[in-house]
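Of the protein chains in this complex, one is absent; all others appear in place.
So, chain A:
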Amino acid sequence: MSRRVQSRWHRPVLAAVLGGTLAAACGAPGSGEPQPQATGSALTAAPTCGTAPVTLKAYFETGFPVPKSLTTEFTKQFPNVTWDIREDQFAVITQNAPRVLADDPPDLMRLPQVSELVKNNLLKNLDEYAKLFGWDQWPPSQLEQMRLAPGGAVRGEGSLYAMGLNFSMTGVFYNKKLAEQIGMAAAPATLAELDDALAKAKEAGVTPIAQFNGGATGGLAFPLQDLMAAYGPPGPVNDWIFQKPGSSIDTPANLQATQHLERWIKAGYFWKDVNAVDYATMMSRFIEGDGLFMFNGDWESGNLDKQMAGNAGFFLMPPVRQDGARAAMSAPLTFGISARAANADCAAAFLNWVATNAEARKIGVEVGGSHPMGPADAPMPAIAPGTVTESTLAAGAQIAKDNGAMDFIANATGAIYAKSWTPNLQKLVAGEQTPEGLLKSVQSDYVSQVGGN
């Protein structure tokens, strides 16, 4: 083949092929995606799964047995319903959620932060179901975090776009043996008492706080938010998380909280290698008895009841003053229905069943360790006395009474945890960031993330 002959025509051909490739890429990306749904009401009565065979397509999180236990029980009660379940790790779900909801719509899906999904019209508006099933009669705080104003701009108000299978509660777990060793007779009732216990533990050679802060998940956000709740009311923190216009995390109360956390760091209350400790390492060290306190959530209650039977306790973060209200991070285990789901009615019936059926509520507590959703007077399953699960459920009631539920500061935007809280908290540990600088830096990242993509 002669080179001379080729060169006469191969350039135009190459150009044509390249041009074609580029032409395929032309047009602004992202056109032709889901449009807002019509909100016309079609249902007259609460939907059911009927009697004809139906297969629900579900997308769950790996490593959390609750949804699967519930679907199995549901099929037992309603044999015409079968499940086609796909599972992935939460990080994978977070990254894939928009594409999966748009291209391969599941009937029921474990959801990450929902703002961006609602913005893109990917989730079904559940208002109609809420009315027909009476979800709007439940304590409003249960559903607040899953409500979004039109366009997904502000969370905490507006239409319902997701449902919880249960709602979790965070606070302070403690090792009862170590508590006895340092002479802590009862759970601290004020922040000063907690500080006192921490100091005593340090003196006794016990690590005061078992916490993780490595990789892309800064676990010091747990004690930090608890301190925020001790120093100030939860309202402004929630406003910030829900992206209410004009809200700021950089408030005097939050500065006091961050300074308090810095004092704990400087006093050596955390492990020296806390910046290299991941969640799993923290759990195994705490269970082995390395650490008096651990700031974590009730999703570990069942696990701790098994692995530290009788030796683990739980209390809510104590307020600054003894008569102060208690607040805690509390969030539903969110599931949603795709805007393009084939069996949305049946999926909604399942969500209602999870909150109202006695057997389902029992599974939610026993397998999940968290408080079930549903009306305030719904029957609670019996819990063995003296267990961690018992104390976390009681804490849930206390938070409801004090109206102290907060969403997690890490959920304010999709990227605020990995890209802002975590690096800043890691710098705080290393002494490379000040409390003032931390709050300013997070606030400026927040403004740029909320303001424009």
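Simple rule for what comes next: a contact is a pair of C-beta atoms (placed from the backbone, for glycine too) under 8 Å apart; a residue touches a chain by one contact, two chains touch by 3 or more; residues count from 1.
We adopt the following convention: contacts and distances are computed from a predicted model.
Of the candidates "NAD-reducing hydrogenase diaphorase moiety small subunit", "Sugar ABC transporter permease", "Electron transfer flavoprotein subunit alpha" or "Succinate dehydrogenase/fumarate reductase iron-sulfur subunit", the chain left out of this view carries the UniProt protein name "Sugar ABC transporter permease". From the set A:K68, A:K202, A:K244 or A:K419, the residue in touch with the chain omitted from the display is A:K419, counting the whole complex. Checked against the full complex, the candidates A:K177, A:K272 or A:K306 give a single residue touching the omitted chain, namely A:K272.
Of the listed positions A:E116, A:D250 or A:E366, the one in contact with the omitted chain in the full complex is A:E116.
Where chain A meets the chain that is not shown, the touching residues are 1-2, 5-6, 9-10, 13, 17-18, 21-22, 24-26, 28-31, 33, 94-95, 98-99, 102, 116, 119-120, 122, 213-216, 271-277, 414-415, 418-419, 422-424, 426-427, 429-430, 432-433, 449, 452-453.
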